[in-house]
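All protein chains but one are shown at their positions in the complex.
Chain IDs A and B follow the sequence of writing; residue 1 opens each chain.
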């Protein structure tokens, strides 16, 4: 074994480890939403290990200008406070795909498709609002692991589907 | 190269190998359902390599008390026998997400979101029953590979969607 091939192996092992760790961060975002429903709003239990402490997001594609630059803790409040944007929903799921990732040293960018579903009811008629889109993330390697420093939401389509009683 | 760093690399390589192998087991569960439709019920072709021989499941969240503690072969029978719980469906898909996994030696726990869809028809009106949820698994490393020893089904939401003729 040459020293070069050993170094090469170490680099590849690091790359693979990074990919799996970043994929786990992406999955944890969805768990933060989906492990907390029915009045439990403790999303930060997961998201404090998803975002860097100063992590921010741009969700302005939803049509809400205030979401163009918002800290992740404020984002949780926006969605989960009494009367917040998710308060009218019954149940939901935030399903994440495999991420396409570019890593450069201690920084990375990731693009991740998602299918987000939201069950609701209006005047006794059930419906399900489905959003497909992608998250585009900048991540940094921190002592505690990979963390999102900035997340942008892109939407592909949103439709509200009627459901049977 | 110190012996420590070599050991460390071996440990990390083992961890990554375990993660991929466990993900493959999770995927194989879905294939067990989805490679066998239209009267073919040979789910065990895949599931015998998904579950340990003594593997059991708790699917009682579906509202069926008998499913609180059932062997995986009995579960196949429950769903796939003539008149079984899936006998009224036309087609289906069991789509699995990336798993969040904790490994400790030869045991592991995994949490995997899913989207399960089921196409049916009643009195000429087509419908699609969509279930979103998660599987929570205990796995063990066996000589033949990682196997699920216990699987619990959690449901996030279920809705029946009408479809066009």
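Quick note on the criterion: a contact is a pair of C-beta atoms (placed from the backbone, for glycine too) under 8 Å apart; a residue touches a chain by one contact, two chains touch by 3 or more.
Keep in mind the model is a prediction, meaning the values are calculated, not measured.
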Residue touching the undisplayed chain, where the options are A:115, A:139 or A:153: A:115
Touch list for chain B against the chain that is not drawn: 6, 9-10, 13, 16-17, 20, 23-24, 26-28, 30-31, 34, 37, 90-93, 95-98, 115, 117, 119, 126, 128, 161-164
Sites on chain A contacted by the missing partner chain, in the whole complex: 1, 9, 12-13, 16, 19, 97-100, 111, 113, 115, 127, 130, 132-134, 156-157, 159-162
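Convention: only the chains that are shown with their structure count from here on.
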Superposition rotation for chain A onto chain B, Cα-based, multiple of 5°: 120
